[in-house]
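One structure is given below, represented as structure tokens, and several questions about it will come after.
For this depiction, one protein chain was excluded, whereas all remaining protein chains were kept in their positions.
Chain IDs A, B and C follow the sequence of writing; residue 1 opens each chain.
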């Protein structure tokens, strides 16, 4: 009942519009005595930040985070952590022409329908700029999870071009601006996106995020299943239209014999699974295998091609979006998806602690 | 923080195990003075109920619902509506051999890991039997939504076999036992599933649910987006591994020009969209178009093929599941998906009322 | 947002009307592997149950609780525990004359104003019969708290007659039907109430509940302070009009020097407080001292004295309540207050576990 908040025991609340003075997030429920400074958060924001290559929006934002509360002498105190990022490069004038028109595929029309008012500058609250706050919250979540849980994501599809999984290399992901886990795809995608950008077009993408080191037993059946919470988290990211866990939609075509991840006693005496169709979740509870989630992002509809639409008066008109935008919003969604998964997992961890005693 | 509850203003809580004396649901937040009797709920339970054809589990359950509270002289009173369904055909003996083994692909292992105990009889709380309670809650939700919103679902894929959408007929869905919107697919799927069943196998499925008549403006950005809540709702259904809205994963391969649903002034002066890639949701808020959601269900892993697993002591063993099960659990998920969508929508409706004043 | 539910990690939901077929409670969030059977719950219900002496309503209810889910082979499983109590002695005809009139001091008028309908039989949902469900939930909470926390309550005032605290004896409380911690007051109060009853009158009461053995550190500032949650819990009990912690309202008249509970190093090296004006809570967090809460209950307005009121049509009329009622509803509130405190504490305990790791 607080639609700008996410999580239960670890709960964050975001605020701010694309072209207001600042955006921010209040993180509640962080355990005390964790070392935390801006330096723990900034690298994740830098990964998401726009303007880093020609393949993302040319808006220049420092995205410098400030901690306003919740720490004392470098440690968290258990009180709410308020994080703020000032907006610096807003160029509101870019958006003046869309003031009275609804961009197709955007939230312009629905915000107007719901609220009878909208801050049209840069998408206002519906801007992907809000995701910076998720990334900041996710950085805090990672500190709580600690080193035993590793969360990392990659782009696995851009437009129609799917990565070759046989040459997956996590080390490669941070070496290219398109978060590709495969050097060949990285080069191909960059060239492809350069053309998309020049043509004033956009394409969609699929992002995959893994969490390793999650023990068996996290997640709460029935309506707060670990995968339900993950699905909700990912679907709440701007432009996401689909979420799947493990084999996902492909599971529909499997037989029960193929889909069941068989279990063996491992060398260390612990259970080992022979496959991971489940994506690390069974019955809403983690299995101890990697959590594997994929989500699809639609192409941004902020493009140079004129599209038919209506204006605020309901009359027919055309629109061309001239603002600074990403040819593929999916790229910058990688750190956002990682952050959301971190937040879901830390909540599940805290809840499991509570009932284990 | 109540993992057996769903929703906010319209909120239901389910309880009960597959082989306990009964299962039930408490529906809180239903507005007063709605006509409600068992006869409003029973038809939906009958649609989901097992044992209706050879293609679903042979467990025979009357699934007779009783209203224990919340109505007076045939009308709801605004107080919680307690609904109970007694379990009658439990045959606990069928499950005795799996008492000490974990069925691969089931929640056996994860419940044990989480709780250190599990009611192994028929899957206990993780049984799909729980979904009867969702269907009952959904029937109440439909009463609140009224006639202006129509919710209906169909199976669109069984195993590898996808329905031909060019011959979609909603009227057909309730005329065949596999909820096919196409008579040809209905026949094909029935023959196919009959073979699967005889072979002791199982396959997955994809279900699609539509809601028509939802006005623009329902749903709450940012973390309780209408599509986030739908994703969470569907992913919480047993065996679901993926959820998508509108074009879903296919949106990744679209260009921005193709993906943007253009808008025109309609004959009645109201906005008309030229396509529905968005699936009726933009920025987490309904557009007024049909809400379109699809979800994929994995095949049940209760099959006659022996699978490798471990026992409670961690030692290697094999397992064959002899209980009564569905060759395709996806079929009976149609009324469940409809119910969950109804519950999400009624909550969004009530919340929109609150802020509209 | 679920007004028939209470708690967060330990959360219960109640349902049922005074004159429906049954009442019940679903307890969610109970940790697994606790021994639990009806025998753990029944004694607390028996303490609250009506008809035990001439000083409480003559309604005869067995108040026999049934566990419908959530346990397996005598242990909790971590799944929701559904508890049901059938209504057996309803005598609906007693209430027929108040069908169209509002009893002053009752919820008749407000339920009608809110919902436009009310189940007038025995007060429907607003009946104190609902508190049996709280007592049942509290019994589960006590099992989780274990032996280290002791919760016990007593009546400290009936009408104008306040107990003499200098002769407080917890052992006495369960030896008299008025829950007096002092034998002399017990006798006096019984005679007094007998007269009240004969006169068809009623009086109010003050109940005090203590929790011993609560360690320092439970409770969550700022808006879910331990004392906030206690205040909310007690104020939600039927007829309660005031709640205070420690010195309570008397603290207003104290000086800061007197009100501060000084601290000394105890013989065991642990902190010892020289007084307990705080009632065991400072800054919303437990101090390790006894939690001390008092709450005041108004007299029931179901009395034989005719009172002026209006009917459903808004016209002036008189009313005499002839149903079976308690001369002092405060008496039976003792087990209810204990139960609510147990529920608040177990929730705080689970939440503290979560952040302590």
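Quick notes on this structure:
Please note the rule applied: a contact is a pair of C-beta atoms (placed from the backbone, for glycine too) under 8 Å apart; a residue touches a chain by one contact, two chains touch by 3 or more.
The model shown is predicted, which means the values in this text are computed figures rather than measured ones.
Across the entire complex, the residue among A:16, A:221, A:279 or A:337 in touch with the chain not shown is A:16.
Among A:50, A:124 or A:181, the one in contact with the hidden chain is A:124. Of the candidate positions C:65, C:98, C:163 or C:303, contact with the unshown chain belongs to C:303.
Seen from chain A, the chain kept out of the figure touches residues 1-5, 8-9, 11, 13-17, 20-24, 26, 28-29, 32-33, 68-70, 72, 75, 77-82, 111, 114-119, 124-125. Not every partner is drawn; the one left out touches chain C at residues 1-6, 8-9, 14, 102-107, 109-111, 113-114, 125-126, 130, 157-160, 196, 201-206, 216-225, 227-236, 238, 241-257, 259-265, 269-271, 274, 277-279, 281-288, 296-303, 305, 307-310, 314-316, 330, 351-352.
Where chain B meets the chain that is not shown, the touching residues are 1, 8-9, 29, 31-32, 78-79, 221, 350-351, 353-357.
Just so it is clear, only the chains that are shown with their structure count from here on.
In terms of their C-alpha centroids, the spacing between chain A and chain B amounts to 26 Å. Within chain B, contacts with two or more other chains are made by residues 1-5, 8-9, 14, 111, 114, 125.
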